[in-house]
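And then chain A:
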Amino acid sequence: MNETNRFEPRIIAYVCNWCTYLGADLAGTNRLEYPANVRIIRFPCTGRIDFNLIVKAFEAGADAVLVSGCHPGDCHYTAGNYHARRRWMLFRQLLDTLGIDLNRIHFTWISAAEGRKWAQVVTGITEQTRQMGPYTAYREIARASA
Partner candidate 1 sequence: MTSAASIGYYPGCALHGSSNDYEASVRACLGALGVELCELNDWICCGATAAHSLNHNLAVALPARNLAIAERDGVRELLAPCPMCSMELIRGNRAMARDEKLRRKMSEIVELNIKGETKVLNLIQVFQGIGMDAIKAAVKYPLTEISAACYYGCLLTRPPEDLRFDDCEHPSSMETIIEALGGKTVEWNYKTECCGAGMTLANTDTVLELSHKILSNARAHGANCVVAACPMCHVNLDMKQGDVERRYGVRHGMMIYYLSDLTGLALGIDAHTLGIDRHFVVTK
Partner candidate 2 sequence: MIVDQLRELCARLLSEGTAQVVIGYGQAAPGKPAYPVFIRRAEDADQLVWNDQCMTNLAATLKRREVKALGKPAVIVKGCDERALIMLAKESQIVRANIYVIGVECNGAGRPAMAKCASCDVHVPRWTDTVIRETESQAAAVRTTPSSARYADLEAFMRKTPEARLAFWRAEFGRCVKCYACRQVCPLCYCERCIADKNRPCVIDTSATPKGNFAWHITRAFHLAARCAGCDECARACPAHIDLRLLNLALAAAAEDHFGWRAGMDPEAEPPAGAYSLKDKEDFIG
């Protein structure tokens, strides 16, 4: 059971269909238990995941976002992950300039064989986010509607 008052972060994971999604499947097949805080949204490829989705995740109240796909060279579509990598190289700089906490945004390569890595990454991010507490800074921005 939950300890009472323990903060349960909300984590949105954008993952590719061919590597990380299958890696998470493998974690399941191997019954590797990890915190239930992550919500996976499946994409064909990390190349499909654009930066607006990260913003949208925070608008939706996420405390952390994970983007994960195939290791370099493993992309099902050969290059989608390279496009993604270049996108995040630049996007992180923008977020950093805006003062958005980069510790809330995680990028990993997790292959279909790395069920254990998936479980570890999710556990790690959940723990880290729990330590940091809710991402109130962006929630305030998102909440302060008209």
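The candidates came about this way: all candidates are chains of the complex that A comes from, given by their letters.
Keep this in mind: a contact is a pair of C-beta atoms (placed from the backbone, for glycine too) under 8 Å apart; a residue touches a chain by one contact, two chains touch by 3 or more; residues count from 1.
Keep in mind it's a predicted model, so treat the numbers as computed, not measured.
Here chain A appears alone, and the candidate among 1 or 2 that touches it in the complex is 2.
Taken in their complex, chain A has these residues touching candidate 2: 51-52, 55-56, 59, 72, 79, 82-83, 85-86, 88-101, 106-109, 121, 137, 140-146.
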